[in-house]
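The complex appears here without one of its protein chains, the remainder shown in place.
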Amino acid sequence: MKSAVIVFPGSNCDRDMAVALEKVTGKKPEMVWHQSADFEKVDFIALPGGFSYGDYLRCGAMSARSTVMKEVIKRAEAGVPVLGVCNGFQVLTETGLLPGALMRNASLHFVCRDVELEVVNDASLFTNGYTAGSNITIPVAHHDGNYYADKETLDALEGEGQVAFRYAEDINGAQRRIAGVLNKKGNVLGMMPHPERMIEPALGGSDGRILFESVMNRLG
Amino acid sequence: MTDTKITPEIVRDHGLTPKEYDLILKGLGREPNLTELGIYSVMWSEHCSYKSSKIHLKKLPTKAPWVICGPGENAGVIDIGDGQAAIFKMESHNHPSFIEPYQGAATGVGGILRDVFTMGARPVANMNALRFGEPDHPKTRHLVAGVVSGIGGYGNCVGVPTVGGETNFDPSYNGNILVNAMTVGLADAEKIFYSAAAGVGNPVVYVGSKTGRDGIHGATMASAEFTDDSEEKRPTVQVGDPFTEKLLIEACLELMATDAIVAIQDMGAAGLTSSSVEMASKGGVGFELILDNVPQREENMLPYEMMLSESQERMLMVLKPGREEMAKAIFEKWELDFAVIGHITDTGNLTLKFKGETVGDIPLNTLVDDAPEYDRPHTATPKRKAVDVEAPKDLKKAVMDLIGGPNLCSRRWIWSQYDHMVMGDTIQRPGGDAAVVRVHGTEKALAISTDVTPRYCYADPVEGGKQAVAETWRNITATGGLPLAITNCLNFGNPERPEIMGQIVGCLEGMAEACVALDYPIVSGNVSLYNETNGKGILPTPAIGGVGILKQSKHMATVPFKGDGQVIMLFGETKNELGASLYQREILKKDEGLPPVVDLAVERRNGDFVRALIENGQLTTVHDLSDGGLIAALADMAISGKTGATITLDDSLPLHVHLFSESQSRYLIAAEPDEAETIRQEARDAGLAVAVLGTTGGDSITVNGGALDLPLAALTAAHEGWFPAFMKNEL
Amino acid sequence: MKARIHVTLKNGVLDPQGKAIEHALGNMGFDGVEAARQGKYIELDLAAGTTKEAVDEMCRKLLANTVIENYSIELE
Partner (left out) sequence: MKARIHVTLKNGVLDPQGKAIEHALGNMGFDGVEAARQGKYIELDLAAGTTKEAVDEMCRKLLANTVIENYSIELE
């Protein structure tokens, strides 16, 4: 499985994502700069966490309009799997690849901690290694992870199995405690928690690793 | 501009004494113009010149075989083996943080990051040592909120984990909080970058953000005592842009991977002035700067303003000739300003050109060599008398009040607002004795801790200075790390008062003694004086930041108990040392008696023993004893491990002394039952005082068959509850 | 020429910042604050001749997230 990590100015989990992908797939991902109009054909694209463009104006707003995202959108629409973590999730909602928006945490505080997530969908490309209904532990680190969508959208998401993960407890005010969302086709996942930070016991656990392994198992 | 007549008032407004002004006249051989006066004033400010502390700082031990670069550069550099180096420094941003807590703290983080990456390191960890006034003071909550969000706001965005620190409350900081930030970075030992300029004709290059009128006179402000009207001096506050800092780190590291750079220095306090003066004087060359070329954010900036601006996120470099275009391309890729603003000369002068005219021309040696240096009068802190410290009226309440009080409660409220995991190498998160961060891609890890107990330094500066160094050493040791070197941030009151100067001299003496005894040199540091408001000084606060190494990070100890049935042992001797203890101050509301004494030979022996056990894989649960004594350490281990404990303390000391004494060089450990006896025997053989106290398990801490019984649930609620309740104004 | 742009949350979108302001003002003893909403205020200096349509496009494409936000433009 060949992967790419998109790097925006201000991305800061790009290396962490690359390390996780390399550990699981055995291959170094290609690091793709935000100005690239085109890049090598890959099986998997990751949008990492961080503060792209300083999170100025709105988190992810400027990255969503960057050159490279035009290509990412094209490929996502063509079915290439795309994972957006934290800032990457924000970018995905800003592009419209995923519905909704991520607003300032209800506490207004940045929150960095391990959180328990309930696995809601265990059938997707990204989550097939988990068991629905079980709880996993993955850290969050964000200021704007408060997921918002209108009621119809939320109902549709739940109805179509597009909610991938839910926080076991309210940590940021997200509607229906939604922590991760899939697109309709199931090839795009955005999530606030950082699976790449939980890939070995030394870091506190391996629950995040399963996500990458799920993708790997499907894509080979 | 050149016409402004320099009056005694102007001289005074620049924080220069008449004598210092005479030195300027003599050095220049003429009257300075305003720009030149401004340059002298910032270079000769306490902040930049260390004029009150220099002669004493010289006494600090700074050498060891593993020290690559000691004090004098932007940060200290030590060898950590395998061709790698750790680069680190701590710095204060006290005054700006009091005036504008968010921006003050944020720019403090930005500044210390630059000190470290300017030497070629990728920053891998941030620490913050914070002192606030008493919780009841009307400003405290606002200052805590602002400082914490400022540190988080900057560090989180830059993507360097903030992995630890310390936080105290004391009334002496009511009008003068302390915000000390530390950064640790990693570099290739063969590729360290220094600031000495060289090569007549080489281009002097400015990169980063544009220059505005930020913080003009910040460096002089940082050296001036506060009065109530200092809140009027607001426009001197700088605003940080962590996004630009992140780009600057990446761009600088990218350029550093080439061979284009001759010298590099960040623009910190006193911005363009101090960076150019230091680079030129260290290299023994002159600089000619064309100020028209300085990237400017605002219109009509004058030479005075450009030279004194403290706009953030800027660096100055000397490049090899002909590398400008390549360097420029890198900075343009990262969308940063890049400008050749001058070149190196052989005049030995700092020459400033603006609109075709020479607007300043100062012989650098007069700025540096003539800089005033004071041996200020100092009187030693009088020795206190030993006192007997009585037992509390209600032991259980005393313990609960301490564990659930401002100085011992969990700092989770703070560090959960810091991204402490980014970069994927934090293997010991905040909450432990030292933070542990892996050296990326290796088995090695760095252990980092910041400590000082200002109460002790106030009671006895020499013992307090010793203790601060020893405590970082102990904290690093408690994780299994071998302490290698320290940085420091010396926060004191007005050095023109002999008793304050006495504190400085005393603390430095104690620090030096500990550094020698522990093979633990000082490689960088910073001095912040005049921390007082209306003539009342802060507690002497020489914050120490220690760095150590774990060769095999899989052999690491942590604080939490790891299950039931483990044997709890105390290494080190408990003495009747309750003078200047937290118990005495918080519960009895007194501050008297002698602070605990550190026997450095015992410190070393105990620590070396504990570390060896951890390195051998015999021990994974260790906590050192500090503020609050045995009971505080036991509570930490139980709360974090969600496991109670039953212990018995003998009657060699009164129970409250056993529990609250702050005797030094002690560690509390929990061992597997089948290992316990061997460990005890080995400890004996090594000459340690060792006591088997009891076992882990249950849902409370039980001491001496119920003489004290602390349900874990209540203890946890108290420990975790104070900070959030305080910040919500619910206390 | 100048554009003054207000970006505000749509009706019905929960506004954490606004809520926090209400709360804080209440705690500080200011009575009579019934509701607070926080939005953005953006000023653009524009080359002469920039059309309102252009500014509108800037808002739609970048300055506002029309999933959750409304915007209004004043040109001077």
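Just so it is clear, A, B and C label the chains in written order, and each chain counts residues from 1 on its own.
We adopt the following convention: a contact is a pair of C-beta atoms (placed from the backbone, for glycine too) under 8 Å apart; a residue touches a chain by one contact, two chains touch by 3 or more.
All figures in this text were calculated on a predicted structure; none of them were measured in a lab.
Participant: Going by the touch rule at the top, give the shown chains the omitted chain contacts.
Facilitator: A, B, C
Participant: With the full complex in mind, choose from A:62, A:125 or A:140 the residue touching the hidden chain.
Facilitator: Looking across A:62, A:125 or A:140, the contact with the absent chain belongs to A:62.
Participant: Touching the hidden chain in the complete assembly: which of B:335, B:394, B:443 or B:650 does that?
Facilitator: B:335
Participant: Out of B:212, B:286, B:342 or B:579, which is the one that touches the chain we can't see?
Facilitator: B:212
Participant: In the complete complex, the non-displayed chain touches which residues of chain B?
Facilitator: 99-100, 102-103, 209, 212-214, 234-235, 237-239, 241, 243-244, 297-298, 311-312, 335
Participant: Using the touch rule from the top, list residues of chain C that touch the missing partner.
Facilitator: Residues touching the hidden chain, for chain C, are 6-8, 18, 21, 24-25, 28, 30-47, 49-50, 54, 57-58, 61-63.
Participant: Under the stated touch rule, tell me which residues of chain A contact the chain that is not displayed.
Facilitator: Contact residues on chain A toward the absent chain are 53-54, 56-57, 61-62, 65-66.
Going forward, only the chains that are shown with their structure count from here on.
Participant: I'd like the Å distance between the centres of chain A and chain C, where a centre is the mean of that chain's Cα atoms.
Facilitator: Between these chains, centre-to-centre, one finds 28 Å.
Participant: Rounded to the nearest whole Å, what is the centre-to-centre distance of chain B and chain C, using the mean of the C-alpha atoms as each centre?
Facilitator: 40
Participant: Indicate the whole-number Å distance between the mean C-alpha point of chain A and the mean C-alpha point of chain B.
Facilitator: A distance of 36 Å separates the two centres.
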